[in-house]
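Every protein chain except one is present and positioned as in the full complex.
Labels for the chains are A, B and C, by order of writing; each one numbers its residues from 1.
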Amino acid sequence: MSLAPFIAQLRPSAASLRALGLLVLLLALLLVSSGAFSGQQLLDNARQAAPLGIIVLAQALILMMGRLDLSVGATAGLANVVLATSFAGDMANIGTALALTLIFGLAVGLANGLLVVVLRIPAFLATLAMSLIIAGGLLVFTGGSPRGSIPASFRVVTEGWIAGVLPWSVVVWALVAGLLSVLVHFTMTGRRMLLSGANMRAARLNGIASDRMVILAFMLSSLLATLGGILLSAITGMATIGIADSYTVDSIAAAVIGGALFSGGVFLPLGAALGALILFILQSLLYVLSLPPAAKFIMQGAIIVVALALANLKKER
Amino acid sequence: MFDGSLRANLVLSLPALALAALLTILTSLLSPAFLTEANLGNLATRLLPLGLVALAQAIVLFAGRIDLSVGTIMSLATAIMALGSLNLGWAAVPLTLVAGVACGLFTAAGVILLRINPLVMSLATAAIVKGVTLLLLPSPGGEVDYVFYELVFEREALFGPPLLICLAAYALMFLLLGWSRMGRAIYAFGSDAKAAFANGVSGARVDLVVYGAAGGIAALAGLFLSIRILSGDPLIGEPYTLDSVSAAILGGVALQGGRGSVAGVLFAALALVLVNNMFNLLGLDTNLQAIAKGLIFVGALVFFMRTSKSEA
Amino acid sequence: AEKFSVGYDIYFGGNSWSVQLYKEFEAEAARQADTVDVTYTESELKVDKQIANIEDLLTKGVKAIIVTPISPTALIPTLKKARAKGVKVVLLASKIRSQDYDALVTVNDEDFGKAGAEWLVKALNGKGKIIALNGISGISASDDRWAGAKEVFAANPDIKVVSAVDASWDYAQAKVAVSNLLAANPEIDGIWSQGGAMTLGAIDAFDAARRALVPMTGEDNNGYLKRWVALKDKGFTSVAPSKPTWLGSESLLVAIKLLKGESVEKNTIFPPPMITDANVASIVRTDLSDSFWSNTRLSDEQVRAAFKD
């Protein structure tokens, strides 16, 4: 019995290795500039990067389908407001709070999917419209200042460490990445999604319910964005309008740094994770070096250019 | 006169024209203040930056590309004007425009030389330009010479300089895109890049032209904005990126490229300006305004997607 | 008597402070319902939308405009035009770099920054390493507060600002920034913060790093005050300068005076009210929302309605 086919599915791609190289470089810089950087601190950074990391997975999934989801940030923000409102600071409400938040997330994904499949609006625009609708809806609903809060005991999700060595949120992140990997590389549903993403017409003609696959992908994406929003809420403990808006662009940047392609057909959870960490460490580096925000924007742009240029030059050869 | 694919593209601008006309009629019936010279002059003033940046975006979209850096280029332009207009005088104007073109060419270079996806490359440019702008001008300020204001905005009239400048830019682009070989190449490239290449179009040249032009026009939009506010503002342009895409889509420009005309974009920009004016003059709830804009946007999407070529 | 037509521009509707500022104005307008008739516009923090809104208010024929300028320079030509038409201009909570207004009602942001900085210097006995948490570069409230604070720190050479970071008035960003800076710096003696949410982030970052809390400046939002009170027994010490939302109410009163032709100070600049270790316990409202800001003229009912508690 050969395990080769299974291993082949999981072999780290060149893109992931490049991203790893970039990350190591940044960590070295951080080490040099701060004088002290331990594995513990790396884990602590990963703990705080987990919400972004999970949202990047959502984006990577949609990129695999050859599309773009510009509503992930808004969806995570929606989760933040819904969760805090329905928790109302009381751990007793955990059941309703989580259920309600996830239902909202699924509804956004369903709506995205239907806009794309039924009305045939390009995903890029459908999800952009969706993010505007969510932002407007939140302003109307909250009148600008959301209420409620996340009970302290729930915040163990992001604050807690298992036996003091492994943060819970990193475990959640890794688990989600693993499950998605299994879905895409080892299940029929994942394969059908991949085929539908690569060529919707051909998939349909070959008997795949590709409309359903696209809707499913958008629902998964919104669900993951919601999960990211929940983790983010556990970090902040309160509701803030537009808290995750920057995550939309960051998720695209992180996913492409991690090797995702706009043409679809590629899903690299490891690359996505590294991409998220790179953006996060970059931010840390700027704090530690006390650079002005101007430097942050310039470096972010430069990293995107460099990461993609490396990927493309490799391809030429 | 309008022959070939030009005719087909002009048809796409009719819905935006209809929307603009409807809003004009509705508001003038409901508010006596609407048809005053001062209000119409204000509308022309507001149309100028939005109209120009939407034009910039449309040119890129015709080629099947997108430019998400136009808003930050506008901010950069205001910063350069605010820092330079007093010392350099008129020389600040070409300097601003050259900076805008350079930003566009930077995006094009990434697309051509490094083969980076145009959307991502323009995002990277946006981040870098924003950083540079914040270095130049960390917070709103500086000063733009009042001479410029006198020249452009002092007279409050419908047919004042703002409207004439805007119309001139559109007329020029209408001519260049509809009746020149470069224009035809841009549409062909947006329509099907591979086919256009096989027919002798240089994709690199198209990218340089559309991104360079978009950068320059966005800088022009920023320049007028800085004159209007008599200062620079490192964040002022950002909302315009999304607005430019909305106006172009509403004006019938296809995201996939190769379709639409600048006429539609002008009408769409006008419609967006009118919506805001209508809500303010009629004293309608501001929350409703956001919803109305969203509905118009989604409506346009649905409308154009129904008639669109792509099936999948 | 005939009512005055007044225009109010809501500069932003996206955070609890800006909402409460607007609600204070609205409540005052309700009290003055016999005197004024208000038209509202909304600018969503977009400078040129604010210009357009003011122009439209002028077109509508209002007699006074109350506006919180988003940019210190952008509105100048428009406000000039308004005053040329005889319309009274009241600036609320934010300045412009010219004299083209009739009245300014605000708390100086430099004073706000200064007040916190002075307290911190005193708490540290004039010596120590600190972190500064700012809002967003390019937004004048953030720049001005930091400018005020910097002046104080510059005058005290033994105070060393290890790092000044932009954390967008955001809890999470502040927490990440402080976590990283704690890791890189074995010694941090104080936090100067220009927003309560950011101070909360800093407190949690200290907790997560298992470091003892140091003196930190905060702000008068109820959520922060609750936390402060809870930590007071553990020796936590803080101060909360405030930019009171009742400025909203005050701005309408000033506008009415102007419209009635009464004389008005051109610049009504209030000193920032301060909440200290001594009085925080009596000011905090454990029965009200975290989002609510303490320096208010709103009734409890109005607060509850605004924050839907």
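Note that in this section contacts are C-beta pairs under 8 Å (C-beta built on N, C-alpha and C of every residue); 3 or more make two chains touch, one makes a residue touch a chain.
One rule holds for everything that comes next: contacts and distances are computed from a predicted model.
**Q** For the chain not present in this complex, what protein name does its UniProt entry give, out of "ATP-binding cassette domain-containing protein", "Dihydroorotate dehydrogenase", "ABC transporter domain-containing protein" or "Cation:proton antiporter"?
**A** The record names the chain that does not appear here as "ABC transporter domain-containing protein".
**Q** For the chain omitted from this view, which of the shown chains does it touch?
**A** In the entire complex, chains touched by the missing one are A, B.
**Q** Taking the entire complex into account, which one of A:Gly242, A:Gly265 or A:Pro292 touches the absent chain?
**A** Here the residue in touch with the unshown chain is A:Gly265.
**Q** Among A:Val32, A:Ala163 or A:Met188, which residue is in touch with the absent chain?
**A** The single option touching the absent chain is A:Met188.
**Q** Given the contact definition stated above, which residue among B:Ala169, B:Ala185, B:Ala213 or B:Leu255 touches the chain not shown here?
**A** Residue touching the absent chain, from the options given: B:Ala185.
**Q** On chain B, where is the contact patch with the chain that was removed from view?
**A** Against the left-out chain, chain B lists 3-6, 8-9, 175, 179-181, 184-185, 187-188, 190-192, 194-202, 258-259, 309.
**Q** Touching the hidden chain in the full complex, which residues of chain A are there? Just list them.
**A** Residues touching the hidden chain, for chain A, are 2, 5-6, 9, 185-191, 194-195, 198-199, 201-209, 263-265.
By definition in this document, only the chains that are shown with their structure count from here on.
**Q** What is the shape of the graph in which nodes denote protein chains and edges denote touching chain pairs (line, ring, star, complete, other)?
**A** Topology of touching chains reads as complete, every chain touching all others.
**Q** Per the centroid of Cα atoms for each chain, what is the distance between chain A and chain B, given in Å?
**A** 31
**Q** Quick check: how many Å separate the C-alpha centres of chain B and chain C?
**A** Measuring from centre to centre gives 35 Å for this pair.
**Q** Would you mind listing the residues of chain C that make contact with two or more other chains?
**A** Residues 13, 137.
**Q** Listing for chain A: what residues touch at least two other chains?
**A** Touching at least two other chains: 139, 292-294.
**Q** In their shared complex, at which residues does chain B touch chain A?
**A** My answer: residues 110, 114-117, 119-121, 123-128, 130-135, 138, 242, 249, 255-256, 287, 290-291, 294, 297-298, 301-302, 305-306, 308, 310-312.
**Q** Considering the complex alone, what residue numbers of chain B touch chain C?
**A** 33, 36, 38-39, 42, 46, 49, 134, 138-143, 149, 153, 225, 228-231, 233-236, 239, 276-277, 280-281, 283, 286, 289
**Q** In the complex formed with chain A, which residues of chain C make contact?
**A** Where chain C meets chain A, its residues are 12-16, 18-20, 136-137, 162-166, 170-172, 175-177, 179-181, 183-184, 197, 208, 223, 289-291, 306-309.
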